[in-house]
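A single protein chain has been removed from this complex, and every other one stays in its place.
The letters A, B and C name the chains in turn, as written, and every chain counts its residues from 1.
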Amino acid sequence: MAELTYREAVAEAIAQEMERDENVVFLGEDIGKAGGVFKATVGLFDKFGPERVRDTPIAEQAILGAAMGAAMTGLRPVAEIMFSDFFAVCWDIVANQIAKTRYMTDGQVTMPLVIRTANGGGVRFGAQHSQAVENWAMMIPGLKVIAPSSPADVKGLLAASIRDEDPVIFFEQKSLYAEKGEVPDGEHIEELGTAKVVRPGDDAVIYALAAMVPRAVKAAERLQAEDGINVSVVDVRSLVPLDTQTIFDEFRKSGRAFTVEENPRLCGWGAEISSLITEECFWDMDLPVTRITTPHIPLPASDNLEDAALPSVDRIYNTVREGLD
Amino acid sequence: MAELTYREAVAEAIAQEMERDENVVFLGEDIGKAGGVFKATVGLFDKFGPERVRDTPIAEQAILGAAMGAAMTGLRPVAEIMFSDFFAVCWDIVANQIAKTRYMTDGQVTMPLVIRTANGGGVRFGAQHSQAVENWAMMIPGLKVIAPSSPADVKGLLAASIRDEDPVIFFEQKSLYAEKGEVPDGEHIEELGTAKVVRPGDDAVIYALAAMVPRAVKAAERLQAEDGINVSVVDVRSLVPLDTQTIFDEFRKSGRAFTVEENPRLCGWGAEISSLITEECFWDMDLPVTRITTPHIPLPASDNLEDAALPSVDRIYNTVREGLD
Amino acid sequence: MARKAAKSATKSRGASAKASSKAGAKTSTRSKSRLNDDIGEEKRLKMFQLQLEVRHLEKRAHDLFLQNLVKGTSHLAVGQEAIAAGCATAMRPNDYTFCTYRGHAHTMVRGAPMTAVLGELMGRECGLLKGKGGSMHLTSVEHGAMGSYAIIGAHLPIAAGAAWAAQYKKTGQVSFCFFGDGTTNIGAFHEALNMAAVWKLPVIFVCENNLYMEYTPIGDVTAVPNPAADRAAAYGLESILVDGNDADAVYRVAYAAAEKARSGGGPSLIEARTYRHFGHSRADPATYRPKKEVEEWLARDPIPMYRARLLEFGVKENVVSGIEESVLKAVDDATEAAKESPPPSMELLDTDVWADGGASWRN
Partner (left out) sequence: MARKAAKSATKSRGASAKASSKAGAKTSTRSKSRLNDDIGEEKRLKMFQLQLEVRHLEKRAHDLFLQNLVKGTSHLAVGQEAIAAGCATAMRPNDYTFCTYRGHAHTMVRGAPMTAVLGELMGRECGLLKGKGGSMHLTSVEHGAMGSYAIIGAHLPIAAGAAWAAQYKKTGQVSFCFFGDGTTNIGAFHEALNMAAVWKLPVIFVCENNLYMEYTPIGDVTAVPNPAADRAAAYGLESILVDGNDADAVYRVAYAAAEKARSGGGPSLIEARTYRHFGHSRADPATYRPKKEVEEWLARDPIPMYRARLLEFGVKENVVSGIEESVLKAVDDATEAAKESPPPSMELLDTDVWADGGASWRN
C-alpha cells in the first residue's frame, strides 16, 4: 500500500494499463507534455512518448471521434475531456455514435474506450466549469458510467474501465484530486457494476457518489456521535451497470433511504434510485426516499453561494436527522 | 374551430406570432423555401419573406448561437433543430449558454427564444433519428420544456412559448404530425406550466406525454370497457415548469400511478415524477408508482422491433391491469 | 480481377467479368492501348459493374419503397455511382470506408451482399444489421465498410480515428470518408480536417458535391463556390476538384491520394461534383431543382457515359451487355431472397448493447 493522491492514482492506472497493453493509447488537450491541467497525467508523456500520449487541438469532437474510430479498429483509447461541461460540445460523438454503434450494427463493432473527465463543483469555477453531469451519461443507453470517490477506487476502476470492452465514461471529481488515500501496490483492478458499503449502519442508508461520499460519511459520523443514529453509507461508484443488489440489500435493513447528489435537482441518478426502490421495495419502505441535491439552478461562482448550492455535511446531517424524526 | 393537423398547427402558431410581433424571426435548415422536412412550416417563407424566415447552412451550433445572440439583443427567434437527436451537436449552446446566461449575469440578459424540434420514434428511422430526449432538456436548469400531444395544444403552447421571456425547448412529436384535431380559430394561447387531465378517473392515474397520451387514453378506454377500471390520464405537457399541483391532486384521488415515457429507462421524467410523488404524497400511496418506458437500449429500426421497444397500448393496458390486480 | 481480392467474392452478385477479360484481349491495338492504360481493362470492367450494381439495387429499393416494403427512409445515390465505384476500385481490401445515410452504394461496392443490403432496408432478419440499424446505418465490418452515419459530420473524425489506428499499428491501411457538400459547413468537418492534417493521418475525405444539402442549393448557404476544394488550403492541403460522374477520373485522384496516405504523406480532401437523380430522400420529389439543371445532369449520367467509353475503347458489346444482364439478375435474386427472409427475431431487441451480448444496465 502506498499513499497516493486521487490525481496520482489516475496516472498510475493509465500507466499500469499502457504497460500491460500497447494498444492502449491516450489523447486529449494538454495531457501530454504538460501533464494535464489538473496534473492528473504527469509522467505519461515521458514514459510512453508522443505516439501513445497525444496532445490534441481544442477540438473535442475530433478527440472523441478519433478515439471511437481507433477503438473500432483495434486500439483501446483513453480520451480526456478536460471538464465534463465540455461534453456539450461533443455530445453527438458520445451519445449518438459511441453509445449506439454496437447495437445498431448488431454487434459488428466493439467499442473498448474510456473517456475520462473532471466533473463537479466546489472550486469556484462558475456555471460552465463546475457541473456534475453523471446523469447526462446515465440517460444514454450504451454507456457505462463510473465515478470513484477515493484514490484506490480511481486506480482500480479506471484500470477496469480500460480493460472493459465497452465504452466507459469515467468521472473524476475535480474537488477530490488533491485528496490522499491508501492505494494497493502493483496491479489493482476493481469490478465495474459494484457499489460499496463504505460505512455500515441499520437506521437508514445514504446513497452517495464521488465528492458526496466523504460528505455523507462525515454526516453519518456526526449522526452517530450527536444523535446515536447509525446510518449506512453506500458509495454507488458505478451508475451503469447499477448494483441494484447492494442498493436494495442495504435499503431493506432499515427501509429508510436518502440520496446525495451533486447534480441539479431534476432527473438525476437519485430520482432513478428513488424510483427503483419504490418500484421494487415498496412494501419494505418505512419512509419515502429523500433526495438531497443541488437546487435546479446553474452553479454560482462565489464561495458562499456555491457552498450553499452544493449538498453540504450540514445539509445532509440536518435532512437525515429531521427525516428520521 | 377548424380541424387542423398537428403540423399545420405549428405553422399557424408561428404565423400568428410573426404577424403580431415583427421581432419574431425564424431560422433553421430547409425551413423556408422548402417548408421544412416535416412540412410543418409551409407558407411562412412566402408570407414573411427571407429576412424573417431564414434558411441556414447545416450548422446547428451556428443556428442556435445566432438565435441566442439575437434574443439577447432584442429579437424573439424561433429556431428549428430538425430532429431532436441533433441537439447532441449543439448541446453546448443549449445547455451551457442559453440556459445559464441569465443566471450567471445576475439577470442582465434575457433570453426569449424557442427551439422547436421533431422528437420521438415510431417511424422506423433508427437510433439516430428517433430519440425522445425531453429528459436531456429537463435536466438542465434554465430551460423550459414543453411537449404537446394535440394540434390545439401545439398552437396554444407554441404561441405561449414564443411570447415567454425565457428559453423554451418545444418538442414536436414526429409520429403525431399527421394527426388531426380541432383547433380554436384566431388567437389561441395556452399557459406554460399546466398539465391537463385529458380523461378523468379515480381508480388510478396515468401520466403521459406527447405520443404516449393517445396511447394512454386508448389503454384507459380499454380498461374501462373490458375491466370496468376507471383510469385518469394526465397529459403532462409541460415538464418545466412542472404542474405538480395537478399531478399531486390527481394522484391523491386513487393513490395509484403509472407513468408512460417514450425515452429510455434511466433518469427520465417518469423517475422524477415517481420520486416527487414518493417524497410528497408518500402517505397517500396505495401502490408504488410504476414506470412504463422504452427499455434502456438504442431504438431499433425494423417495424416489429421498434414497436416492441416503445410503450404500446397493449403494454400500458397490461401493466396497469396487472398493477391494480 | 481486383474484385476477387476483396475478402468476399459475394455470391449474390452473379455478375462476373472474367469472360469479358478475354473478350477485351481481342480489341484493336489502338483501343487496347487506351483500355490498358494506367487503369486497365480489368478495373474498368469492375467499375462498370459496380456502378450498375448500385444503380439497379437503388432503383429496386425505390420500387420496394413504393410497394411499402422498404420502411422508414432511404437516401438513394442514383447518379452518384461513379464516385463509389472509382474510390472502391482504388482501395485495398483492408482499407476502411466510412459513409453516410446515403451509403448503400459505398457499402455495396466494398462487397456487402445485395441480399443483406436490401434485407436491411426492408427490416428483415437477413439484413446486414438484422434490421436493428435500418437503411441509414449499413455496416459490413468484414468488408471494411465501417458504418453509415446519419448525423451530419460525425463520421469525419471517426474516420480519422481509424486512420490513426492504422498509422499507429503501421498497417498501411487507408481510411476513406464520404460525405456531402452540405457537410462542409458543420463543425465536425473542420475539427476532423485540422486534426487529420496535423497528425498526417492516412485518411481521404471525399466530398460528394451534388449541389444540394436537402432541398437548399449549397451555394445559398456556403461562403465559397467549391465547398470542399476551396477550403483545402485552410488545412494546408491541396485543392482537388474532380468530375464525380467519371469513374476513371475519380479512380485516379483516389488512387493517388491513397498512395500518398500510405507513404506517410497525410490526408487528402477530394471534391467530386455530381448530381443525384432522385430527391434527397424517399419522400422528396425534388421539385426545387431547375428543370434545365436536371436535364443537363441527366445527360451526363455516369453509367451511359462509361458504357460508351468501354465500347469506344474496344470492349465488345456482348461483354458489356453480359455484365448488364448478370447484374439485373443478381438484383432480382437478391430481391427474392430478401423478401423471403422473416422479420428479425424478437430476441434481438435485447442483444448487443454490450460486448457481452446483453443489454442489462443492472445486476
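By our rule, contacts are C-beta pairs under 8 Å (C-beta built on N, C-alpha and C of every residue); 3 or more make two chains touch, one makes a residue touch a chain.
Everything numeric here is computed off the predicted structure, so don't read it as measured data.
Contacts of the undrawn chain with the visible chains, over the full complex, involve A, B, C.
Although one chain is not drawn, the whole complex shows that of C:Arg231, C:Arg273 or C:Arg307 it is C:Arg231 that touches it. Taking the complete complex into account, A:Gly126 is the one of A:Gly43, A:Gly126, A:Gly255 or A:Gly323 that touches the chain left out. Screening B:Ala59, B:Val133, B:Ala208 or B:Leu223 for touch with the missing chain picks out B:Ala59. For subunit A, the residues touching the absent chain in the complete assembly are 29-30, 33-34, 37, 55-61, 85-86, 88-89, 123-129, 265-266, 295-298, 300-305, 308-309.
Considering the complete assembly, subunit C touches the hidden chain via residues 185-191, 193-195, 197-198, 220-224, 230-231, 233-237. Contact between subunit B and the unshown chain involves residues 25, 51-52, 54, 56-57, 59-75, 77, 92-93, 96-97, 101-112, 141-142, 164-166, 193, 240-245.
Rule of thumb we're sticking to: only the chains that are shown with their structure count from here on.
When chain centres are set by their Cα atoms, the one at the greatest distance from subunit A is C.
A separation of 41 Å divides the Cα centre of subunit A from that of subunit C.
Remark: subunit B and subunit C have CA centroids separated by 38 Å (rounded to whole angstrom). Centre to centre, using the average C-alpha position, subunit A and subunit B are separated by 30 Å. Multi-chain contact residues, meaning those touching two or more other chains, occur in subunit A at positions 92, 96, 103-104, 141-142, 240.
In subunit C, the residues touching two or more other chains are 129, 132-133, 137, 149, 151, 153-154, 187-188, 348, 353, 359, 361.
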